[in-house]
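Excluded from the complex is one protein chain; the other protein chains are retained at their positions.
This part shows subunit A:
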Amino acid sequence: MSYLQIKNLDVRLKGGGPILRRVSLDVTAGQVHGLVGESGAGKSMIGKAVLGTLPRALEITGGAIMLDGTDIGTLPPAERRKRIGATAALIPQDPLTALNPSKRIGPQITRRLVDILGWRRADAQARALELLDEVHIPDPTRVMRSYPHELSGGMRQRILIASAFAAEPKLIIADEPTTALDVTVQKQILRLIAEMQKRHGTALLFVTHDLGVVSKVCDSLSVLYAGKVVEDARMQRFFMSPIHAYSRALLAATPTYTDPKGSLMPVPDTVIDAVELEIAQHDVRAQA
């Protein structure tokens, strides 16, 4: 069962160049799909396109986004927003800026349930407490009454994770969820996301530039380069035998513990050469 299916998605700068070119990917129920690529490759834009939060300067010019079997592009705007709110959720990158500073934690978790899904307030409240407990937050009742500035970054990311799972969405998009945290907390959060995803059977699209993270949590991955998916593979296969030249370069650039200095290989030629890109595209097709 495909919870998210993107078919040939094209996104361009309004009156300008392409940002995403014919991107296709599939995330099925209970699976974690990694989306890797360097900064500017368009990773986050895929997530934004799915969640309907593309910057105003960008527009979708082609392709389809199927969310739990519905082509959301065909829905009228208000209905599309509600559908996205009900079936998908975001775990944002920076927990320090993703919570509204002037609102208590409780309402920030329960609002979607009450306002969009029509739950009763008491039910939503109970659900939020249950979820905070699930993400290992001590004293959930007190935390519900707290303001974001009273909590640490790690705590806030846990709250955002709980909030993402609150409506039992089919799909969760985690947009570099550990990048803004310090290393010791990163691991815990990563484990927590994986744990929650398994328990809830959610499809998870994991956007990151960190192959180490991908190898720990993902079942499959797409490698994005200059707005294009250059490789789409199961984890095992990818790490054993990457097909695309860029994938190989990306893997080679990952530091290892055994030889931390020697293994640091920069990815060559980050400037996009159109001709080369066409050749690369040809490569992928030949391999497929």
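Note that a residue touches a chain if its C-beta (ideal position, glycine included) is under 8 Å from a C-beta of that chain, and two chains touch if they have at least 3 such contacts; residues count from 1.
Throughout what follows, contacts and distances are computed from a predicted model.
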{"item": "Undisplayed chain, where the name is taken from the UniProt record, one of \"YciI family protein\", \"Ubiquinol-cytochrome c reductase iron-sulfur subunit\", \"ABC transporter permease\" or \"tRNA threonylcarbamoyladenosine biosynthesis protein TsaB\"", "value": "\"ABC transporter permease\""}
{"item": "Candidate in contact with the missing chain, chosen from A:I6, A:I84, A:V135 or A:A174", "value": "A:I84"}
{"item": "Options A:N8, A:T53, A:T141 or A:Q236, residue touching the unrepresented chain", "value": "A:T53"}
{"item": "Candidate in contact with the missing chain, chosen from A:N8, A:T61, A:N100 or A:Q236", "value": "A:N100"}
{"item": "Chain not shown, touching residues in subunit A", "value": "51-53, 56, 78, 81-86, 88-90, 92-94, 97-103, 111-112, 115-116, 147, 149, 160"}
